[in-house]
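Removed from the display is one protein chain of the complex; every other protein chain stays in position.
Let's look at subunit A:
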């Protein structure tokens, strides 16, 4: 799962001293950097992908690490280095338990990073990895995860080009943490940018929501019920590629709704585009087991984490072609148009219920907490 949002770095033009554009410098006039992050301590919410995460990234990381950027937060940075166009991203994986129905931390560590590249409109090519291992971790557990990574790399056609290992004392980590960084090449004709989204554009969802988050919740064994459910962890690149081939210029924006769920991803889109999103509740695909668990626990499925799904905004003339392209690609059979972009409510996401009622859906606040009754 994503622990923080990625920072987007604007394109760097020209072939000389390419990396100088990445240096951290105070703003040109030497004026003080505006740090807006005022929370007294770091809490779990700061890594949950919702409002607190965004406050941390926008209020502390962005002003100091990339001062002056007005770019929206994206899943990956697209750079032009000496004429070579590359996409670049990183992600950390902190999952308990390490293995769960449908996947494991090792597979996530490959697919998650490659998916961040995919939804930025790029094909993953190579990656590096850092393992943080806890003293006492069984070697067999580590081997199983490395094998899972190896298989995911093969499936994705991506090469591992380097890595690092650290071991921390027993009790300092949940077995293992994995950080990966990925590099990819942008897909021709695809430009993903929230600011290019227009009223009337359609919102496309690649498949049922909530499977990953609810699977992890159940796999932790804290709840006395079981469901026939497995994580949706997978590479979304084949679907993104199919979409790009069919309607590349019609794609305005993409995002994988991982931590914080569909609600948070779309609220970010609303905010970055200054437009409104209207979701059609009955069109949102969801498995009964997810719906049942959310009903029982009082959770909003729109806030539950996904791994192998993505949201796309496509221009209206491409909408039918886009759905058809996804539905004809393996794994995209359940994709749907789930909403549209509107002028109002500006900067907000509104869900229309099946019988004409409506409600605002906000970003996730903290971690989703179950209700008692």
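Side notes on the structure shown:
What we mean here is this: a contact is a pair of C-beta atoms (placed from the backbone, for glycine too) under 8 Å apart; a residue touches a chain by one contact, two chains touch by 3 or more; residues count from 1.
Here, contacts and distances are computed from a predicted model.
Think of the chain that is not pictured: of "Hydrogenase formation protein HypD", "Extracellular solute-binding protein", "FeMo cofactor biosynthesis protein NifB" or "ABC transporter permease", UniProt labels it "Hydrogenase formation protein HypD".
Residue A:343 is the one among A:65, A:84 or A:343 that touches the chain missing from this view.
Summarising the interface, subunit A meets the missing chain with residues 41-45, 51-52, 199-200, 222-224, 276, 278, 288, 291-292, 295, 297-298, 316, 340-346, 348, 350, 352-360, 362, 365-366, 369-373.
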